[in-house]
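A single protein chain has been omitted; all remaining protein chains appear in their positions.
On to chain A.
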C-alpha cells in the first residue's frame, strides 16, 4: 500500500519540476569520534534532516530567478569570486555540455547559505556532514572498511566527476546519495578546522588536528581519505567558487520544509 502512494507523490513532484528538493533523509543523532579530533573525544550530533541529493543546476536556476542578487551578473565579489557559476552561459542558462541534473558547483559558501535559507533550511555543520558521510550502503560507520575508503580515494583520482547526474553514486545507510564520489560539499563551519597545508608542520602544532602522527606516518587508508577532505576545506574561503565544490542543505528535525516552496 505504501509504495504506490510514494510513487504517486514522486510523479506529482516530478511533474512540478521539483524532483529532489523536498526529499530529505531523517538522520538519527548519535556520537562519533572524528578522525581529526585533537582530543579524540566523541562528538555528539542531534537528530536532523539532510537533503538526499546535492542541489542541482536546475534547482539553483530557480533560486537565481527568484533572487536576482545571486545572478552571475549581479553577485558581489565579496560574496562570490570571479568563477561564480562559471559553467553557466549566462544568468539563466547552462553552457551546452552541462547537465541540468548535475550538482551545482562554482558556488560560494555565501551563495550556498543563501540558497538553503531560501528553502527554509541551513547548511549542515561539519560534524553533521561527516556523520552522514561515514556511512556506506549497509552501515552507519563504515570508516574502517577497505571498500569504503578505496571508493573515496579512487574518486580523488577521477577527473571531472562533477559531470554526473545526482544520484549516480551509492545510496548510503541513511538513504542519502553522493556523499562521496561526486563533488566536495560546503558545510556551515567548513573553516573551523584549519590546517596550514604543510602537513609536516601541522603535526607539531598545538592545535594538532590529527590523531597524533597517525595521519602522516600511518598506513591507515581511513586517515588518508579523510585527511584530504580536511585539507581541501582548509584551502578555501567563503567567496571561493570551485568547479568541484557543491552543497546540500540540512534542517533541524523538528522543523518543516519551507511551506512557501511546497505551495509553488
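Basically, a contact is a pair of C-beta atoms (placed from the backbone, for glycine too) under 8 Å apart; a residue touches a chain by one contact, two chains touch by 3 or more; residues count from 1.
Here, contacts and distances are computed from a predicted model.
Undergrad: Hey, which one's the missing chain according to UniProt: "Peptide ABC transporter substrate-binding protein", "Copper-containing nitrite reductase", "Phosphocarrier protein" or "Monovalent cation/H+ antiporter complex subunit F"?
TA: "Copper-containing nitrite reductase"
Undergrad: Have a look at A:32, A:118, A:170 or A:232 and name the one touching the chain we're not showing.
TA: Checking each option in A:32, A:118, A:170 or A:232, the one touching the absent chain turns out to be A:232.
Undergrad: Extract the touching residues of chain A with respect to the undisplayed chain.
TA: 81, 83, 86, 153-154, 156-161, 184, 195-202, 215-216, 219, 221, 224, 227-228, 231-232, 234-237, 240-245
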